[in-house]
Structures are given as C-alpha cells and as structure tokens.
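One structure is given below, represented as structure tokens, and several questions about it will come after.
Here's a slice of the assembly, chains where they normally sit.
Think of it as A, B and C in the order they're written, each chain with its own count starting at 1.
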Amino acid sequence: MKALVYHGPGQKSWDDVPDPTVTDPTDIVVQVDTSTICGTDLHILKGDVPTVEQGRLLGHEAVGTVVATGAAVTSLAEGDRVIIPAITSCGRCANCKRAMPSHCLAVGGVGWIFGHLIDGLQAEYARVPFAETSVHKVPEGVTDTQVLFLTDILPTGYEVGVRNGRVKPGDTVAVVGAGPVGLAAIMTCGLHGASRVIAIDKAASRLEHAKQFGAGYTINADDDVDAALAELTDGQGVDVAIEAVGVPETFETCARIVRPGGVVANIGVHGASATLHLEELWIKNITITTGLVDTVTVPMLLQLVRDGRIRAEMFGTHDFALDKIMDAYDVFANAAEHNALKVVLKR
Amino acid sequence: MKALVYHGPGQKSWDDVPDPTVTDPTDIVVQVDTSTICGTDLHILKGDVPTVEQGRLLGHEAVGTVVATGAAVTSLAEGDRVIIPAITSCGRCANCKRAMPSHCLAVGGVGWIFGHLIDGLQAEYARVPFAETSVHKVPEGVTDTQVLFLTDILPTGYEVGVRNGRVKPGDTVAVVGAGPVGLAAIMTCGLHGASRVIAIDKAASRLEHAKQFGAGYTINADDDVDAALAELTDGQGVDVAIEAVGVPETFETCARIVRPGGVVANIGVHGASATLHLEELWIKNITITTGLVDTVTVPMLLQLVRDGRIRAEMFGTHDFALDKIMDAYDVFANAAEHNALKVVLKR
Amino acid sequence: MKALVYHGPGQKSWDDVPDPTVTDPTDIVVQVDTSTICGTDLHILKGDVPTVEQGRLLGHEAVGTVVATGAAVTSLAEGDRVIIPAITSCGRCANCKRAMPSHCLAVGGVGWIFGHLIDGLQAEYARVPFAETSVHKVPEGVTDTQVLFLTDILPTGYEVGVRNGRVKPGDTVAVVGAGPVGLAAIMTCGLHGASRVIAIDKAASRLEHAKQFGAGYTINADDDVDAALAELTDGQGVDVAIEAVGVPETFETCARIVRPGGVVANIGVHGASATLHLEELWIKNITITTGLVDTVTVPMLLQLVRDGRIRAEMFGTHDFALDKIMDAYDVFANAAEHNALKVVLKR
C-alpha cells in the first residue's frame, strides 16, 4: 500500500510499504477512508519529537472501514465504518479504568501511539490495536467529514479546555489563541452554557474564524487585553481562561486574567517552563489544569454531531485526495497563507 | 480594656485601649474567652504585611461570649458562646454566594479583616461585623479549646489542602511540610478516606507530630524523597500532593511527585514565584489549586468535633492566661525550641 | 395603595389596603413595577393551600424599584431596580448556607413566604424581608419583562428540572408536560448541552409551544410514548426524564422511560402519592429527585439574559395594566382558551 513515511527531520515521502495485518487478537485492520494532518505531525517533521523513529508511518486521526478483525474481536465486523481516535485505550489498566487513556499503561504510559510509537493513519490501511476499547462506530446518515475532527481536535478543545476548565452556565470564558484547538474550545463552550466567549489572538484572520465558531467577543492580543477584560467583567476577571497557544507568555496571561475562584485550563503544548506567580496566586483560589486529550467524550460528541448540535466539519477548509497528501502538507504547514484550518484527505 | 497592639515592625504591647462597641446593625460585640496566635501574626510583626497599620489590635482566631448585638441581629443573643473564624462573610456578595468569603467583596475583597483591616481578637473584647453570617454557636458540651482551632488552622488544612486536593477514598496523599497547617491537612485526610498519608519534612520532631496526627508514613526531606515515593506508589506518583510550606522548592517538589491525573493543592503562603515545568506537565493531566481558607466548613467540622471524630484540641500544646500574651508570643515565635504547635490564650 | 386580596376560597378583589413599611432593619420596601400570576395563586384561590389566611395579599413574582431601606441595608438604595424572587433567603441558617433557601429556617422552613405567609407582590408596593440576601439588582439595558420570569418559573424549570436532573452534554431528555414550567426546563436544557429534547404532552398547542422553546422532538401523550422513545433511544430509554405535570401517572411514566443510570427529576406539585415500582427499579441504577426552587441560580440566569443567550420574555404572552389584574386572572385561569403562557402586569 501507499503511506506517508517519516525519514527523519525535514524528510517525508508518500511511499510503497507493506500492508498491515492483524497481529494481536484484539487488533483490527482498517481501510483509511478519510484522514487529516495535525500540528503535531509538523512538530515531528521538525525533529521535535525524538521518540518518533525514522521509517514510521505518520498520522493519528482517521475514519475508516474495518477490513479484518482479530480473534478476540466480537463487536466489530468487516465493513463497519469506524472513527479511529488519536488515543489508544486498552480498557483495563488503572489509567483507562479511571477514564484517562491518555496515559494508558498498556501502550507505554502515553495513549498517543499512532504515528508515534506504532505506524499511523496517513496510509491506505492501518492496524488498530485494542480496537474494541478504542474505536467508535459511525452512525448511519453521518458522513466521514462530519466526524473526522472527533478523532483529536474537537475532543481536545472540549476535554482539555472546556471540561477541565469546568465551564459552567453563565460563565465568561477567555480563549487565548484562536488556532484550530482554540476554535474547538470555542465551539464547545456552549455545551456547558457559557454566556460569553472571548477569543484573544494576534491575527485578525483567526479572530474572524473565532466569531464563526461562536466567540461573541474578540480582543487583539496586541491591544490592552487586561483593560478590555476588566471592562467586560467589572474588574473581577474571567471565570475560565483557556490557554491554546503553548508559550509561557500566554499561560501567564491566563493566570493573570482569571477571577478569584476561576480556572486556567491549559491545552497548549509547551516546550519551556513558565513562571507561576505564587506570591500573588496563593491567595486567589484558582485552579490550573493540564492534560492530553483522552477522547473519552467521543461518543457524546458523536451524538451531538448526529443531532446537528455541533458542526464539526467546519474545521475542514481544504480537501485533498489521499495521494495528494504532500500538497496537503504544504497547505497545512502554511495555514495562515491559505487561511486554512484543517485539511481533509479522502481516499 | 486590654489588647495586643501593633506599633510597627518588631513592636507590640499589651495596652489599655477603648472598649469596642456595636457600630453597624449587623455587628455583635464579644468577650474574648479563648484565643490563639497565628504564624501570620508573626509575619505582621516582621513588617511583611504592609496593609496592617500601626495601632491595629492583632489576632483573628477566637471563641467568645456575645455581650452586645446590633439592631438587625436576631439569631444571636447575649450570653451565646460563638466561634469567630478568621474570615468575615457578608453573606450576600457574589463571592459569599459562591461559598468563597475568602474574597468577600463587602469587606474589601479579602475576607481576612480581623487584626488586619479592622481591630482583632487578641483583646478582652472585640467588635464582630456581619456577625450572623460569620460566627457559629458552640454546641453544649463542647469546650472552647476543642473548637478554638476551627477558626483558622483546621479549616485551612481541610479546605485548601484536602478538599481542594479532592482527596478520594483509597488515595495516597503526600503532605509536604508538617508544621501546624500541614498537620491540619494530615488530621483531615481521613475524612475523605485517604488510604495512605505521607508526611515529608526536614525536622524529625515535626515528623513525630505528623505520626500523632495520622500520618502512616514519614519521609525526611533531606533523604531521597522521589525514590521513597516511587517505591510506595509503583513509580506512578502520589494521588494528591499538599504543599504546606510556602517556598518554590516545595511547590516544585509537589508538581514533580504527583501521578498523571493527580492534584497539587497549595496551602503555603508564598513570597516568591515558582517555576512551572509546563514542558513536562502539559501532558500530565494534573490539577493545581491555590487558595485562602473560606471557613465555610466550620459547621461540618464542628459536628465532627462534637461527635468525637476530630480531636482539634491536639493543636494546643501550651496554655497561657490572656494577660500573659507577651510570653505566649515568645513561645510561639520559638516553636521548635519549645516543641510547640499552637498556644491557647484563656481569659 | 391597591393590592390583590385573598378573601377565602374563590374570593379575591383589588382593594385599598395600607401601604407597607420597613419593619425590620434588613427590610426594603419596593414599588412593584412588573409582576405576574402563578399557577400556585390559582391553587390558593381554590382553597388548596390552607396556610394562606384570608386577607392575605397574593403574588410572589415581581420586578420593582426600591423606595425605602432598613437600617442594616447597605448594598441597596432607593431607586435601585430589583428582581424579587419567589424565595426569601435569610442567608445564615443551615439551609441557606447549603444553598437551599427553599427550606430557609428563619422564615419557617419554607422559603416561599410572599403571598403565602406574608403579604405578596400583586400590589402597588411591598415589604421585602431579608432583602440583601434575597433580591438581585437588574443590570442596565435589561428590561423588566426580560427578567420577570427569573423570579420563579425559569429557575424552577432549570434548578428542579435540568440541574437536579444532572443533564449532561449529549443527553437525550424527555420533558413530560409542556406547560410553563415544562417549557422552562425545555428552554434551559441547552445550558447543559442536551443533544435531544423531547416534549411529551396531550395538547397539540402545548407541543407547538415546546418547539418554539427548543424541543427538537414532540410526542403526543395519547400516542404510544414508550414505542416512540424506544425508537429514539435504541430501546435504552432516555438519559433524563423531567416530570412537569404533578400527577401519579406522569411520574410513573418518567420512572419507566429512563435508562439504567438515568435520572428522573420531579418538578410537578403533587397532591397524591405515586407507586414506585421498586421490584423493577431496585436494580436499575436510577436517581429520582424532588424539590422546590431555590432561586440560587438567578444571578447566573440574569447573566445569560443580559448576554442574549436566554429569551425569558417569551413566557409573557399577554400584557395587562396592574389595575386590570382581575382581567389578567381571568385570562390566566383559562390559559388554554387564550393560548396563554404567563401574563405580564405593568404598573
């Protein structure tokens, strides 16, 4: 089959590789029908993720069709359409049992293994381990594109931003960073009844996207953010601040703009430490959360997509045939230039 | 009457001062029967709390008897014995309504006002504002000493440590710092069903206290804490780490020793910022909390004291007559030398 | 002043009565600007509420302007516009402290006292006890009609239906009974992210209202409800069933249609006992809740109204001048005939 192969920093190609097969009784093999590219894939290509070895097939977000099942698999059959989330869950380790497969102990302590520790989903076919505890059937009447972004970006924004942030009805929520994951948080704030969603970013085009995804207010990060928020919140600060950039400055902004009793939910992937101003924060009754997505809310999000409550397909701004994946990488790597959010790769 | 007066950094005396009177309809005046000294009082005396003006009567922890009531007070009467907690609550601002009087907006945004923004409780009498929403009647059969430490130290350990730390049945909890507030957290971990409570401190005498307050394990902070905890937790880390010191090092220890999905609850009063290693923590699904005590759990703790479930009087290691308060300060300021936890001042 | 006076079963009139005055330091007196009539008022007039004495002024839902304040009142001033909810809260009894003023111990164990145990709000003026812990200022730019229904019907549907029902994102919710309080539950299901809201009623006109208030599905109660729900839920049952009628049959329907692990939230006011089929339900992991509104969510709902997230004014289908209240009662008592939901009485 054909697949996108990582050949070391800066090097990738669309190569012929061996077809995957069922190796464990709990495996399935899927034909990848629709997939996408993640910002993490770009990080890997920069060489930022040393745990990815050369020769690894990339990709961890796909919708596919089951073509083979292991001997232990009873609830999935050939022909089933399934969502394959970024996170693999064994369903039986201590962390999976506490609904935290992001740290599944059976797959090495980090549930993200596709395109990382095992071959990934930017390929014509893929082996999916622990299939019955990891994948989700696509309901009839729902298209691949509608559910593609439930594999990673949407549950990340929801679980790590909105749910960890404990957004409550009536809340004022600031989302710092309006890239795809920030937009996912913005899109799902309403599920918790947020009253005001405020997007903060430096790029006008991103703030425009934010409005389309449900932000009622936007603030340019180059303006006086603190003053703008003070006016909106009677000087008290926001109820929840969601960090969706991944640099110390934005994290520190979040810790500063939250009201006493509020929550800072960090989604951003950070490469450096931040300063935590405990000399001011010790008294402030705040909560800070971090985390990788667990994808445990996919069944719930799927229900909302099916019922038309969430239009997850809005993330897909550019479509490509799977064998044009090299072009898709170019567009995604230069997203601002193309006004792109996410690409959709179709078989 | 006589009272302990702050005369600027390093200066205090037991002076004659005017008797307090009811000034607002929601006030009461109490005769102070039993009181104590807080570490914060020592900080004030060092000049570390510039919001305390010269001439201020110190103290924010007392049990007393009502001697006068304002016109609006209907549920308290002369002769009632009451617990006067460190935190004043108006009962009607947005923060009090969300059970967070630590940030009561009616008294300036910080609920700690006794011996800080208004005259305090190390005195023969005291005016207590917003009395009906702030004080608690002492049940019959319960002594002053049994409830004295419900004014501050015990709810601080419980609310800011155990409750914010979301200790759950079966949890392994590390308490870093076994001074009085750490001991309060240790003493109340069992209310949430903690399975293992591990005290970590540099002083052997404090670790000895920790055992008496309920710690099943102790680790000297000068030993290899990480190795000791790894052995106890199969290398996963503790479920909850409670910071009860207030310096960057101990906070950073807490953030390091907690398992994925765990909670760091900061109780310590910090004077400097800490480094938050987001480059490691972003993926770790941890929660960090900070906060000042709200004293909203006093009625609950009172119930447990009355039923003999909590022996709060254990904090009182040294008794003094109120007019020997200068001696009491000497002992408390040199607690290690006297093997003291808290002093009890009796009228 | 003029007021609506209850003269015993079946008897009411718009009479001249003495003006109310401040009697306690925590009182205010308000000019009633906008008010409404509740189904409970009709029950009183039928003689169903024997605790209401003859001569009582009725009414417990109003928006007004402060005209006098007691000596203890500091956060409200003459001229302030306030929402006066159905529930009075002393702010200091054990039940108010646990955010349950529906059972405020200071006013007799039931927080509903206006037009019940003290004179009510269908009058030109009214005395409001425990004002600072009971009323809420109306923000600028928000009209009386927008907030009038926050006094009772909207928080009842939300707190007793949606919140007690623990509606979660993705849930399928059945609301049995599409009268005003059922519509209030329907209107607020989205605050918790409900995916599907199903209204069940015998009256086609009510089901039509239900759609306007947000129900995506309607089932006529005379049709085969169980079959219709089984089809919608793959035979599992609904996540939450909200009872909004108040008769045994509808309660028993709710207990039957809920899935294992689901919740039955009873809002209905019942006059008879129901049969609880424990022989079937003991194994089913269900939760049943009951309750009177606490109105503790008024500040939150007010925020949502201000931000345009909830259009509470939709309940007001018929407007009357206050001195035409006898006509308003006629319309409200024959709501079906007039296709009325709630009346709006304006000074």
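Rule of thumb we're sticking to: a contact is a pair of C-beta atoms (placed from the backbone, for glycine too) under 8 Å apart; a residue touches a chain by one contact, two chains touch by 3 or more.
Since the structure is predicted, the reported quantities are computational estimates derived from the model, not experimental observations.
Participant: Going from the 3 copies shown, figure out how many the entire complex holds in this file.
Facilitator: 4
Keep in mind that, in the parts below, only the chains that are shown with their structure count from here on.
Participant: Distance from the CA centroid of chain A to that of chain B, rounded to the nearest Å?
Facilitator: Distance between chain centres: 41 Å.
Participant: Residue numbers in chain B touching 2 or more other chains?
Facilitator: Residue numbers touching two or more other chains: 94.
Participant: Sort out for me which residues of chain C touch chain B in the complex.
Facilitator: 24-26, 70-72, 74-75, 91-94, 97, 99, 106, 132-133, 296, 299
Participant: Across the complex, what residues on chain B touch chain A?
Facilitator: 94-95, 98, 100, 102-103, 109-110, 164, 236, 246, 248, 251, 260-261, 266, 268-279, 281-292
Participant: In their shared complex, at which residues does chain C touch chain A?
Facilitator: By the definition above, chain C touches chain A via 168-170, 172, 190-193, 195-196, 216, 297, 299-301, 303-304, 306-307, 309.
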